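Provided herewith is a single structure, encoded as structure tokens, for subsequent inquiry.
The other protein chains are all here in position, but one chain of the complex has been omitted.
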Amino acid sequence: MSEVTVGLLALIITLVLFFTGIELAFAMIIMGFLGFGYLVSWNAASNLLAKDFYDVLTSYGFSVIPLFVLMGQISFNSGIAKRLFNAAHKFIGHIPGGLAMATVGGATVFKAICGSSPATSATFAFVAVPEMDRFHYDRRLSTGVVATVGTLGILMPPSVTLIVYGIITDLSIGKLFLGGILPGLMIAIFFLCVIYGWCKLNPSLGPKSEKFSWGERVKTLPEVMIVLFIFSLVIGGIMGGFFTPTEAASVGTFLVLVLSLIRKDMDIKGYIQSTSESVRSACMVIMLIVGSTVLGHFITVTKIPMITADWIVGLNAPSWFILIMISFIYLIGGSFIDDLAFMILATPIFYPAIIKLGYDPLWFGIMIAITVMIGVVIPPMAICVFVVKQITKTPFSIVYSGVYPFLISLVLGGIIVFFFPGLATWLPSVLMPG
Amino acid sequence: MAGYLKFLEKLCMLMNVIAGTALTFIMLLTVSDVVLRYFGRPIVGTFEMVGLGGAIAIGFGIPVTSFYRGHIFVDFFVQRFPKGHQKLVHLVTRTASCTLFLWIGYNLFIYANDLFQSGEVSLTRQIPFYPIGYGIGLCCLVQCLVFIGDAMKILGGQYE
Partner (left out) sequence: PSLSSAEEIKLNYSSFFPAPHKNSQLSEAWCREVEKRSNGKVKITFFPGGTLTPAAQTYDGVVKGIADIGQSCFAYTRGKFPLMEVTDLPLGYKSGVQATNLVNAFYAKFRPKELDEVKVLYLHAHGPGILHSKTPITTLEELAGKKIRATGLAAKIVTSLGGAPVGTAMPETYDALRTGVAEGALAPIESLQGWKWGEVITSTTTNYGSAYTTGMFIIMNKAKWDALPPDVQKVFEEVSQEWISKQGQLWDEIDKEGMEFTKARGNKILALSPEEDAKWTARVKPLLDEYVAGAKEKGLPGDESLKFCLDFLKQ
């Protein structure tokens, strides 16, 4: 059997294994191990297991995932989240789906700091879904929102995806950050429109409340002022260069913890419970990363990414068709392998072709980012959807029926940026000419 | 069987608390580093200590996550099977997972031995790496005990 055949066969078996009820991460590790052992050597494959496990667990970047989840947990257990949602309810509860809109805003900021889409979805699945339950929101809407909002931060600075793309392609990272802003805002607005339109059509999804007077609204402010102050402190600290976004996980969590202990909203027992639950949610996300790392190393030695890329670039087809094919490859590749790892693998191969076809490299980077956003919410490896399903104990069918409308607006966003490249290139050309 | 499951839960919870403590440690460490850095006296090597602490936070959390079936799986297909078939499928996946983690644990011990022999240490603080390797290896072995517990639950008809 050729390496490519082995690779494709292993991927198919992995998908079949998913249906046996085995943990997805374990299925990926098993197939990655068997494939690598068959193609390279069993000794090497055994050693690879240990190395990949060790490497992912000790990496600095993944260490902060449980901390971000912990910030959400403490907010939930100490009632901070409740107060925030009560205030949001008083202010925008009269708009159909208002609380879902507030969640979009909160999660976008959170993801921009946290950097991990699954961790954002995990946190908001814990915090926002029960709150929306409280206001009788339909689970389709609430889980659909939290499963997709985590993706928005991929376009917003400081996006690690864009940083890595800039380094690979030798483009200015500052320009890429600027390029992501308009498409990111556009898709965020689409999300809000989806929520509004969907709730208008079906008011039971996100029931609107009466309109509250400004007096009643202002009364909720003292309760949330201090929390909003902490959040602005964290954002300000990042922008002002006092700490990095990864460090913000610790600083933010620490501040929320101190606040909760001082206000006696939470005791030490509550804190221990919060840490225990955060560790478990983070474990769930990180085991999937381990699985995709082992499987990814196997796929790498099959050379499938390189061969597919060479094939597409060599196709004698119209340029738009090649571009669509390339997006498609990113979509599938990013599903099995960690999407950042896949970008490092595939971008250098596609990049010269994109330039040759006459496309703008900066615009291509934004297109790739949108493709990655779509990739994390569609099957087979819809990590964010899985995470939300697991935490909220909601059936797949329900989460998915909530995800579709948002997915459509992501795809629509991609199409618009495809036909109007100016959306990505205009801001950088004005603010950072030359 | 009840005794074994009781013991297993206690063990997993204990490891969960260790994991939570590690998490608290990296939080406090980072906050101290950020504050002290402002005064020009950062805690040198925070970067690598957070990485190692995170390994404990995640590694020690693996068994408890499995104990409460917290890892992501897809069961809508299996649920359509008759009860007897379901049991069989679950037993097979538990056995496969148990074998996998035994093998990972064993290889992590070998890897930790290599780290010990070669004297590999962290870049700045020169903290030896091998204890972390043994630690994660141990977590994988405890994970196997969880799968044995799962098998008991399946045979006793208590698995979901």
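For this structure, a couple of remarks:
To keep things simple, chains are lettered A and B as they appear, and every chain counts its residues starting from 1.
The rule is short, and it goes like this: a contact is a pair of C-beta atoms (placed from the backbone, for glycine too) under 8 Å apart; a residue touches a chain by one contact, two chains touch by 3 or more.
What you see is a predicted model, and the numbers here were worked out from it, not measured in a lab.
Looking at the complex as a whole, the chain kept out of the display touches A, B.
Touch with the chain that is not drawn comes from one residue among A:Val6, A:Ile22, A:Leu48 or A:Ile329, which is A:Leu48.
Touching the chain that is not shown, out of A:Val301, A:Met325 or A:Ile416: A:Val301 (per the contact rule at the top).
Taking the whole complex into account, chain A touches the unshown chain at residues 40-41, 43-44, 47-48, 51, 55, 60-61, 158, 160, 163-164, 166-170, 172-174, 238-247, 296-297, 300-301, 303, 341, 344-345, 347-349, 351.
Summarising the interface, chain B meets the missing chain with residues 37, 40-42, 44-48, 114, 118-124, 126, 128.
In this section, only the chains that are shown with their structure count from here on.
Contacts from chain B toward chain A in the complex involve residues 13, 16-17, 19-21, 23-24, 26-31, 33-34, 38, 47-48, 50-55, 57-62, 64-66, 68, 70-78, 89-90, 92-93, 96-97, 100, 103-104, 107-108, 110-111, 129, 132-133, 136, 140.
Within the complex formed with chain B, the residues of chain A that make contact are 18-26, 29-30, 33, 46-47, 49-51, 53-54, 57-60, 62-64, 66-67, 70, 242-243, 247, 249-251, 253-254, 272, 275-276, 278-284, 286-288, 386-387, 389-390, 395-396.
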